[in-house]
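The complex appears here without one of its protein chains, the remainder shown in place.
And now, chain A:
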């Protein structure tokens, strides 16, 4: 009976978290679309997410493209399909690797920072202070970050697409000996708008998830430095898991025929 009670307790706790997260997300979204708006804060969050994440996302993308070119060349040469390297690189980058890897990197960089900042504000009563100063914390803290996440992660992924393909091109042309113009031609030949659009859709959803989990865990953090640390960890882990789950769901919706 103890075993069943434990399962029941865990399940109820899980449901309570899902309910609280859903309510948090609903409230946050409603504040994104209702005035007053905070353009200055939104712009600052956009710069934090978009501009300051560029180096880490760019590095991830360029090396991913390079490795992908090497691996696919090495694998495809077993059945004389080396010519597909450029196509494999561009499709893998745009559909999967750029959005997922950029999402995970941004979750580690931005999600953690949001949870730590908002969590510290919570435990030092700064969020209560906002309320007493007639400022809704959802509008002031959560809505700008949510909007910035949805807008900027697709921009990052677009850049990652270009840099990732460029990484594959560098290895393809300078290491594997492909002709530059034929490599570029093969890159464009099978690329369809849907490949890029599906990746950008994923990026927008991942941006939402990253900001949501960072704000949610920070907002409900408790118990001083330890609580803020736990909130930071939880925001990164939960965002990473949700990114992987949503990646499958969106892929299935676009390409699961």
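Quick notes
As a convention for this text, contacts are C-beta pairs under 8 Å (C-beta built on N, C-alpha and C of every residue); 3 or more make two chains touch, one makes a residue touch a chain; residues count from 1.
Keep this in mind: contacts and distances are computed from a predicted model.
With the options "Phosphoribosylformylglycinamidine synthase subunit PurQ", "ATP-binding cassette domain-containing protein", "RNA polymerase, sigma subunit, ECF family" or "Chloride channel protein" in hand, the undepicted chain maps to the protein name "ATP-binding cassette domain-containing protein" (source: UniProt). Contact with the chain not shown here comes from a single listed residue; of A:71, A:87, A:113 or A:135, that residue is A:135.
Against the chain not shown here, chain A presents residues 120-121, 124-126, 128-129, 131-136, 140.
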